[in-house]
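Yeah, one chain of the complex is gone here, protein chain that is, but the others are all in their spots.
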Amino acid sequence: MELQVSDLTVTRGGIAVLEGVNLAVSAGAALVLRGPNGIGKTTLLRTIAGLQPALLGTVSLDREQMAYSGHADGIKAPLTVAENLTFWASVFGTGSIDAALAAFQLDPLAARPAGGLSAGQKRRLGLARMVVTGRPVWVMDEPTVSLDTDAVAMFAEAVRAHLAGGGLALLATHIDLGLSEARVMDVGPFKAKPPTIDDFDGAFL
Amino acid sequence: MSSIWEYANPKKFIATTNRLLPWVTGLAVVLMAVGLVWGFFFTPDDFRQGSTVKIIYIHVPAAMMAINTWAMMLVTSLVWIVRRHHVSALAARAAAPIGAVMTVIALATGAIWGQPMWGTWWEWDPRLTSFLILFLFYLGYIALWSAIEEDDTAADLTSILCLVGSVFAILSRYAVNFWNQGLHQGSSVLRAGALMGDTEERVSNVFATPLFISMAGFVMLFIALVFLRTQTEIRARRMRALLARERMQ
Amino acid sequence: MPDLGKYADAVLSSYAVSLGLILALVVLSVARARRVRTALEEVEARVKKHG
Partner (left out) sequence: MIALLLRDLRLAIRAGGGFGLGLAFFLIVVVLVPFGVGPNSSLLSKIAPGILWLGALLACLLSLDRIFALDWEDGSLDLLATAPLPLEAIVSVKALAHWLTTGLPLVIAAPVFGVLLNLPAAGYGPLVISLLIGTPALSVIGTFGAALTVGLKRGGLLLSLLVLPLYVPTLIFGAEMARRSIEGLTAQTSLLMLAGITFAVIALLPFASAAVLRVNLR
């Protein structure tokens, strides 16, 4: 399995932000996207994950193969940690949540209401959800926000395990994950040029 | 002249409507003036309704345009959904306030006519009630357009609302008919009301010609306003696009 | 002026209200059209200058 993105142009608010993006990630590999704030990393990841349509270009894999994690973790405060994970496990039709709990050392917190967790613990719960999905492609946007160094190591370990199992990962992050095998790609060169102004057509420019 | 879809290009639309606009406006002014002056000054009073019959020259065309505007919005919304022509979505947006004003006129003239006829400003007559509901639909549609910042999102959502709303508007029309018939069956006042705004056979010939001229005038007025307001929406949209592009640099 | 009889108020007020509303709609549409047109021209001139 290989994730191939060819000539992808992504839009935010109807305006192209990145254009002609080409990238490929093969099974067992991870690709880290870099770039300054606001360049369109989130938009790119959302487009690849199938949450928004691309203006041009193709993504080789279907969205049914991907698990997406964004800035918000989708945690329900009144439910316990275990209940939150069990919900996603049954939605994705995977059975057990034990592996996910173990990977992010959430076992001691399993019976706690998620609303009482610290920001870092919530983030760990959000990342544990990725394990539960059982999907081969992880698309992750700033996964390490509010994690301490131990938790970042946990995360790197979880990604490594995922890759070893034949999965692949696409991440946008600023910090060094300690994932030495991951390739790094700067999305800066793909920044969309302002469209030329001529007589107006469908884009009103 | 290859196909009608060429006019979906904003620039082409503006150029074409600019050429047509003076003619349409002139026609609207002439037809409305003739229809209304003829109706107001040179038609006899009705033997039952007296001079209030003169209100039909405004009430009937306004009511017709209130419904036709929604129908036009439905068509342009469908065109947007199916063919993604921006001008079509913007035309629907431009038309909505016109339809709302026409609905208000139909309601106001209906109420003013009802005061001497029914002895009350407001009667929950099925026809008037349906127009009140139609007005609520216009309000919701306009409010949704102005609440959403992103243009294409707004166009998509309002189009779907227009589609769903159309079905519910027709449903409401039947529901309201059923509901009022249940309340006062066979009231003679309501049968007298059927003369107002009913099909042309019932309105005798003396009233028919100026009424048709006035209706044609209202149609022309509508077309002129839609042209002008759609141009405005296109320009506003282009301005937003230019400003957004400026921010990119 | 035709003799409107006892319904003069009703007829005259409905004509006044309706024509007033139509006039208001036309005036507002034309005013907004002018405003947007000049605003767009300004922006276009600025954008063309900066390239």
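As written, the chains take the letters A, B and C, and residue 1 is the first residue of each chain.
Convention: a residue touches a chain if its C-beta (ideal position, glycine included) is under 8 Å from a C-beta of that chain, and two chains touch if they have at least 3 such contacts.
What you see is a predicted model, and the numbers here were worked out from it, not measured in a lab.
Q: Among the chains in view, which touch the chain not shown?
A: So, taking every chain into account, the missing one touches A, B.
Q: Among B:23, B:121 or B:178, which one touches the chain that has been omitted from the display?
A: B:178
Q: Taking the entire complex into account, which one of A:5, A:25, A:39 or A:66 touches the absent chain?
A: A:66
Q: Which of these, B:21, B:34, B:75 or B:148, touches the one chain of the complex that we don't see?
A: B:148
Q: Contact with the hidden chain only, please: which subunit A residues?
A: Counting over the whole complex, subunit A touches the hidden chain at residues 49-53, 63-64, 66-76, 78-79, 83, 87-88, 90-93, 129.
Q: Even though one chain is hidden, which residues of subunit B still touch it in the full complex?
A: These residues touch the chain not displayed: 133, 136-137, 139-140, 143-144, 147-148, 153, 156-157, 160-161, 163-165, 168, 171-172, 174-176, 178-179, 182.
Rule of thumb we're sticking to: only the chains that are shown with their structure count from here on.
Q: Per the centroid of Cα atoms for each chain, what is the distance between subunit A and subunit C, given in Å?
A: A distance of 52 Å separates the two centres.
Q: So how far apart, in whole Å, are subunit B and subunit C when each is placed at the average of its C-alpha atoms?
A: The answer is 16 Å.
Q: Between subunit A and subunit B, what is the separation of their C-alpha centroids in Å?
A: 49
Q: If I count partner chains per residue in subunit B, which residues reach a count of at least 2?
A: In subunit B, 238, 242, 245, 249 touch at least two other chains.
Q: Going by the touch rule set out above, which residues of subunit C reach two or more other chains?
A: Residues 47 of subunit C each touch two or more of the other chains.
Q: In their complex, what parts of subunit B are in touch with subunit C?
A: 36, 40-41, 45, 50-52, 54-55, 58-59, 62, 97-98, 101, 104-105, 108-109, 112-113, 115-116, 221, 225, 228-229, 231-232, 235-236, 238-239, 242-243, 245-246, 249
Q: Which of the residues in subunit B come into contact with subunit A in the complex?
A: Its residues touching subunit A are 9-11, 84-86, 150-152, 234, 237-238, 240-242, 244-245, 248-249.
Q: Please give the residue numbers of subunit C that touch subunit B in the complex, ascending.
A: 1-8, 10-11, 13-15, 17-18, 21-22, 24-26, 29-30, 32-33, 36-37, 39-40, 43-44, 46-47, 50
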